[in-house]
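A single protein chain has been omitted; all remaining protein chains appear in their positions.
After this line comes chain A, so read on.
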Amino acid sequence: MEDYKFLFKVVLVGNAGVGKTCLVRRFTQGLFPPGQGATIGVDFMIKTVEVDGEKVKLQIWDTAGQERFRSITQSYYRSAHALILVYDISCQPTFDCLPDWLREIEEYANNKVLRILVGNKTDREDREIPRHIGEDFAQRHGMYFLETSAKEAENVERLFMEIAVELMEQAKCKELPKYDGSLGPINGKTSSETSCCLRS
């Protein structure tokens, strides 16, 4: 059994094509995948990071953006510790859909979930959404905000690391019992004890 003290579930949502999969792959594998297909349903990646000398396991769920996968992806909202909502700064429609995504988050996610708005593809020349518009939107809806480029590896590490740090702080302030490394993933202690910190 891998030893880690905290396990957090991070779920990425947003329209298809905004670069969710690329962000995850950049962070977990350090690469920008050339022309992979659209995500089917839900994909699952793990990366263990270190925060203040403590091992934190991030379980990252990458979802498909299309409508027909909605009933699959929605089922992951409830147990998420952090939700990353992604749009493409060079594609207005992906920004216009944000309210729809927020409605979905309101309906299915825990109301204390950590929410981060991410404008991706900052490397592109044809920006359509100025930074401050995204920032405003995030502020109005009580979300953190960050602009990234999965292609140029800009702010990607920072995005996930800040999430880990923030969740870790929340977990610590709630004094939750620490994950006991001897328990298997089935044993439930992992998710429930870490999740209770965000819901209690």
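Here, a contact is a pair of C-beta atoms (placed from the backbone, for glycine too) under 8 Å apart; a residue touches a chain by one contact, two chains touch by 3 or more; residues count from 1.
Just so we're on the same page, contacts and distances are computed from a predicted model.
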Self-check item: Name per UniProt, for the chain absent here [options: "Protein transport protein Sec61 subunit beta", "Antagonist of MEN (Mitotic Exit Network)", "Conserved oligomeric Golgi complex subunit 4" or "Peptide chain release factor domain-containing protein"]
Solution: "Conserved oligomeric Golgi complex subunit 4"
Self-check item: Contact residue for the chain not shown (choose from A:F8, A:F27 or A:Y76)
Solution: A:Y76
Practice problem: Determine and list the chain A residues touching the chain excluded from the picture. | Solution: 37, 40-44, 46, 59, 68-72, 75-76, 78-79, 185-193, 195-196
